[in-house]
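Removed from the display is one protein chain of the complex; every other protein chain stays in position.
Labels for the chains are A and B, by order of writing; each one numbers its residues from 1.
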Amino acid sequence: MGQRIDVKDLNIYYGDFLAVENVNIEIEPNKVTAFIGPSGCGKSTVLRTLDRMHEIIPGAHVKGEVLLEGRNLYAKDVDPVEVRRDVGMVFQRPNPFPTMSIRENVLAGVKLNNRKINKSDADDLVEWALRGANLWNEVKDRLDNPGVGLSGGQQQRLCIARAVAVHPQVLLMDEPCSALDPISTLAVEDLINELKKEYTIVIVTHNMQQAARIADYTAFFNLKAVGQPGHLTYFADTTTMFNNPQNEEAERYISGRFG
Amino acid sequence: MSTVEQSPMDKAPVIDFDKFKPSRSHTAARKRKDFAMGLLIGLAFIVALIPLISLLWTTISNGMKRLNLNFLSYNMSGVIGGKPTPSGGYGGILHAIIGTLEITLGAMVISVPIGLMCAVYLVEYSNRSGLAKSVSLLVDVMSGIPSIVAGLFAFSMFTIIAGPGTINGFEGSVALSLLMIPTVVKSSEEMLKVVPNDLREASYALGVTKQRTITKIVLRTALPGIVSGVILAIARVIGETAPLLMTAGYIATTNMNLFSGQMTTLPVYAYQQYSTLSVTCPASAGPSCVTSIPMERAWAAALMLILIVLLLNLIGRIVAKVFAVKTER
């Protein structure tokens, strides 16, 4: 089951540069929350702080709290490696490990956690994860083929299978459809709808229609000017956000995009 | 929005995720391994530093003892055993420095035009043809030729062309140029490739011929990089010993003529002094006779050589950095 995330007074830095300022947001469990906003507003940056991937860039750090089911991910005794196991992530472009087969890609995360897995358990898990990613029927006969041999959309779903195989509580998606064609995009969107039964999902998207289609809640990020920190401008349930936004900037952004 | 058809998960096997949960001890073991590998990787660097520091330190501390003006301004003629010469020194490396400079200059004169034009061919004329690919591959292979084989080649060539037993400085230049050409080709090729295509097209559009475009625009733009590459190539061959041992020989006096007679170079000098190990001092020679003088001369020559090589490297890097063509990244 998904877990809730509470972000409290979060400031995100690259070195001395304050990239995103004072974020407060409550992300509901088993719902899809979308982050939208203009380029450079920091929505991907905020997403990456939720599984501590932000800090792999030298000098990058945060101030504030991210609570996963009440536990502060940035507390001193928390190991980022364990955070990333509990919070899965899917990236902008599909990135299966090129030297691994489809099966090995799905099992990559699990094998890190646990060396001794017997074959039938592993087989079950591969089937479960690939079914979960809606890919099983397409690849079940060629599990030992390299993962990079699949089409772009299939690769992205393979990456989702790889992420869910570790059985995280939260799934973060950073523009997962931006490199996909419309049909693959539709497949992934259907999948997201399916996945929210099991996981809390946070998705960054450039595509306003996509946010409207799949999200339960939408957060609008903006920045005053280039070089200024980004911030969370408006957060509402998706229906309000797109039909009756109570925020002028968000309304301008949304209506601008819709023409 | 609601899914009417049945969910794909209905057929999925039921998974007991506790089976895949990491055990506490395994997590700890992973952390330990991560730490240990980090430590080993850091250690690898320190291991590499030890020989470098030791080498530089011994060369400097041993070399300082004899590296003085007298050592730089005399050759080895009239040096007997460990006795001091009338000038107050113990012989020197003047002839070796002159030999090194002349032979390296000779190598440069041969390899820079050939290497540069070869790079021009590869970048400007080849059109990715089969010939260009094989030239490019063979340049790479050539850069792997052992230096002693280069020496044997020059020696064989001169024996066949100029008669058996020919030994002179130019023969050394030929051997060194074989080692230098691939380095010059590679670095020039890189530099020519960096020159933006817009410049070439702009020049062609003005009706300038290809030859003039290349000499006036492309080579002019790439010049600092090429010069820096040549300097680094010189630094690489100036320390070569083995090929010069058999092509240029070893004498005690200064020979200014590159094309006739043996010529001593700095690395060969250092090696010969090292092989001599020590000299004997007759009982009558007194305290000014130094038995370990060959080794001291070897270290001093080595220090001089390191200084030259490092200076060349420094100049090469500065040239590359200061005069670098500003291109958009």
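Simple rule for what comes next: contacts are C-beta pairs under 8 Å (C-beta built on N, C-alpha and C of every residue); 3 or more make two chains touch, one makes a residue touch a chain.
Everything that follows uses one rule, which is that contacts and distances are computed from a predicted model.
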Chain left out of the displayed complex - its UniProt protein name, from "M1 family metallopeptidase", "Phosphate transport system permease protein", "Aspartyl/glutamyl-tRNA(Asn/Gln) amidotransferase subunit C" or "Asp23/Gls24 family envelope stress response protein": "Phosphate transport system permease protein"
Option touching the unshown chain, where B:T85, B:S126, B:T166 or B:T254 are the choices: B:S126
Options B:M76, B:I103, B:M191 or B:I214, residue touching the unrepresented chain: B:I214
Where the missing chain touches chain A, by residue: 51, 53, 56, 58, 81-82, 84-85, 88-89, 91, 93, 95-99, 108-109, 112-113, 159, 162-163, 166
Chain B, residues in touch with the chain not shown (by the definition above): 30-31, 33-34, 37-38, 40-45, 47-49, 51-52, 54-55, 58-59, 113-115, 117-118, 120-122, 124-126, 131-132, 134-135, 137-150, 152-153, 156-157, 159-160, 164, 178, 181, 185, 209-212, 214-215, 235-236, 238-242, 245-246, 267, 270-271, 274, 295, 298-299, 302, 305-306, 309-310, 313
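By definition in this document, only the chains that are shown with their structure count from here on.
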Centroid spacing, where centroids are CA-atom means, of chain A and chain B in whole angstrom: 50
Partner chain A, residues of chain B touching it in the complex: 1, 3, 7-9, 11-13, 15, 17, 19-23, 26-27, 30-31
Residues of chain A defined as touching chain B within the complex: 79, 81-82, 85, 110, 112-115, 117, 121, 124-125, 127-128, 131-132, 134, 136-137, 166-167, 190, 193-194
